[in-house]
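Only one protein chain is missing from this complex, and each of the others stays in its spot.
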Amino acid sequence: MSEFEPRIVAFLCHWCTYTGADLAGTTRQQYPPNIRVIHLMCSGAVDSIYVLKALIDGADGVLIGGCHPGDCHYQTGNYKARRRVAILKGILTQMGFTEDRILLKWISASEGKLFADTVTKMTDDLRKMGPNPMKQLWNA
Amino acid sequence: MGKQTVLKVSEGKTEEAIRDFLKSLLKGGVIEALLVPKRLPSGDGFAQTLIHDPEKMDGACALSLTMPVQSARVASHLSVKNLNKRIAAVLKPCEIRAVVELTKFLQVKLDHLLLIGVDCPGTFEVADYSKMIQEGKEGGKLEGEILKGMERGEAVSPEGYGFRPACQMCEYPTPTADIHIKLFGYKTEEEVGLEIGEKLEKEMEEKGLVSYAGDGPSSRREVVGKVVAAREKKRDEAYQEFRGVVKDLQSFLDRFSTCIRCHNCMVACPICYCKECVFRTAIFEHEGDQFLRWADRKGGIRMPTDTLIFHLIRMAHMVTSCIGCGLCDSACPSRLPVATLFRSVGDKIQKMFGYVPGRDVNEVPPVATFKEDELKIESGAL
Partner (left out) sequence: MELKKMKGDKSSALVVGAGIAGMQSALLLAEMGRRVFLLEQGPAIGGYFPLLDKTFPTNSCGVCFMSPTPPAFCPIYECHLHDNIELLPYSEVKKVQGTEGDFRVSIVRKPRCVDPQRCTLCEACIKVCPVEVEREFGGGLEKRKAIYLPFPQAIPHSLVIDPKTCTRCGECVKVCAPGAIDLDMKEEEEEIGAGAILLGFGFEPFWAQKKGEYGFGRHENVLTSIQFERLISTSSPTQGFPVRISDGKKMERIAFIQCVGSRDPSCGQDHCSTICCMYATKQAMIAKERAPQLNVTFFYMDIRPMGKDYERYYERAKAEYGIEYIRSAISSVKELQQTKNLLITYVKEDGTFEEREFDSVILSLGFTPPQGIQDLAKGMGLRLNRQGFCETDEFSPGHTSVKGIFVGGAFRGPRDIPETVVEGSSAAASAASFLHPNSGSLPKREYPAEGALADEIPKIGVFVCHCGGELKETLSIAELVEKTKQLGEVCHVEEMGLACLPEDLNQIKMKIGEHGINRIVMAGCSHREIRKTMEEMARGIGFNPYLIEYANIREQCAFVHRDHPELATEKAMALIRMAVERAKWIQPIRKGSHKVEKQGLVIGGGAAGMTASLRLAEQGYEVYLIEKGKELGGNLRDSFYTLKGSDPQSFLKDLIQKVKNQSSIHPYFETEITGFEKTNGQYKTKIRHPGGEESLDHGALILATGGKEVTPREYLYGEDSRVITQRQLEKMIHLKDEGLKEIRSAVMIQCVGSRDEEHPYCSRICCGHAVKNALKLKEQDPAVQVYILYRDVRTYGFYETYYHEARGKGVIFIRFDPEKKPKVTLENGAIRVSVFDPAMGSEVSLSADRLVLSAGIEPHDNRDLARLFGVDLNPDGFFMEANPKSAPLDSVDRGKFFCGLCHSPNTIEDSISQGNAAAARTGALLSGGEVEEKPYLAYVIKRLCCGCGLCVAVCPYGARVLNEEEVKAEVQEALCQGCGNCVVACRNAASQQRNFEKGLNLNVLNAAID
């Protein structure tokens, strides 16, 4: 049996990161098939419930992709996303959980390679971290 | 800073002197009604009461030693819609701080609501207080002893009983209010401090209800400092202990595994203002096959589900505004240290944004705003 294969759930904004992920395809950037992309209109529309649900229900990592600061198509959604993720990470850290299974990343529509590299690196990192203990809890 | 004066106490009847002062607000037409804790007829507890008739002030007790409900919630019900006449609420510092937070979330409207804050020595669990009385402690006497302790800045409680843990670690024993009744540092059998805020400063004087004089005892500052320092020490010990116990996911779950998902913490919490919690909406109602899928994934799941996420999301929603009243603790049938958890986590998160909940109604809650240049949490170049 090969090594552990992590499962990544990604929430990508419609305008920048989802398009960047498409560009990774157009330009045939190869990355591991461990990621499942959920398309939302804005990174500012990613609810903490989604992120935690994903981690408790079976994901090993969660990627949130949005437009770079200043480029949000809804002006400021990415800044709000950043606060939300910071709060969530803060809570998890304080409660003795690990927060590094959540990755917030700004990836523009022209950064196909960056998207591929991000997924590759995240997959590698999660492989090293091993399975997410949260998802294995029957009593969570 | 408001204007200072004192309430003279005759024959050492502090409670009565304060009651008379509060009565004068009703009689003098400053307010239409007063929300104030009233000693229960049985004598073994207090209940917040909305009093309209000044003659029904008997038993009204500004210094109530239990907190059966967080009165910020009551203030919310009273003021959020169609309150057209001025009322006042006698509140503890943590209740006022909750009111400040709720005001930011438009759940309290201060247009017709005056806040009367009372220095707080701490409160007992409702059941403990009742037990003390039933065991023969005399209500008025107990309060007298506690007031004496307040003069010196010492926490006095009967043998075998302590203030609620949240109170012991509360670093806000004094409130900011429209009328502030000051007890710490005062010889309360002789006089009680009064500070009248800007809103009422003139009116109270014009109506002859107060005349301003004196700054009160010079020792007050020191006394309050002493109380705060002792509580901060307690607080830091509690954080340390908690953080020592809850080191990782497993230890957290072990500590909180007896949660029965009753949602009492949420119901008691003044900041959880939702009419219906998202965890009680259809979003978290699932059908049988869904539960089976989950059970299938993990081999088995605890029922009912969504316990951990409930606590985490409740925290994500309100931890920046947690004012540490600890009613969640009191409400928990499993005696889980919910308040210590929220305070310990809240401490870090609030500092992240330089935010102090309950400080100022004009401070914008971190969840309602952002800065362009902050929180470099986005991972850098690969």
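The letters A and B name the chains in turn, as written, and every chain counts its residues from 1.
In this section, a residue touches a chain if its C-beta (ideal position, glycine included) is under 8 Å from a C-beta of that chain, and two chains touch if they have at least 3 such contacts.
For clarity, every value in this text was computed on a predicted model and none was experimentally measured.
Q: Just name the one of B:Lys233, B:Lys247 or B:Arg293 that touches the chain not displayed here.
A: Of the listed residues, the one touching the omitted chain is B:Arg293.
Q: Out of B:Ser10, B:Thr281 or B:Ser334, point to the residue that touches the absent chain in the complete complex.
A: Answering carefully, the residue with contact to the hidden chain is B:Thr281.
Q: Taking the full complex into account, what residues of subunit A touch the chain not shown?
A: 5, 7, 9, 15, 19, 21-38, 40-42, 44-50, 53-54, 57-59, 68-71, 73-77, 80, 84, 108-114, 116-117
Q: Which residues does subunit B use to touch the chain missing from this display?
A: On the side of subunit B, residues 80-81, 105-107, 273-278, 281-283, 290, 293, 297, 317, 364, 367-369, 381 touch the unshown chain.
Just so it is clear, only the chains that are shown with their structure count from here on.
Q: For subunit A versus subunit B, what separation do you get between their C-alpha means, in angstrom?
A: 38
Q: Contact residues on subunit B for subunit A in the complex?
A: Going through subunit B, the ones touching subunit A are 243, 246-253, 257, 278, 294, 297-302, 307-309, 312-313, 315-316, 319-320, 341, 344-345, 348-349, 352, 366-367, 370-372, 374-375, 377-379, 382.
Q: Taking the complex as given, what residues does subunit A use to touch subunit B?
A: That would be residues 48-49, 52-53, 56-58, 69-70, 76, 79-80, 82-98, 103-106, 114, 117-118, 121, 133-140 of subunit A.
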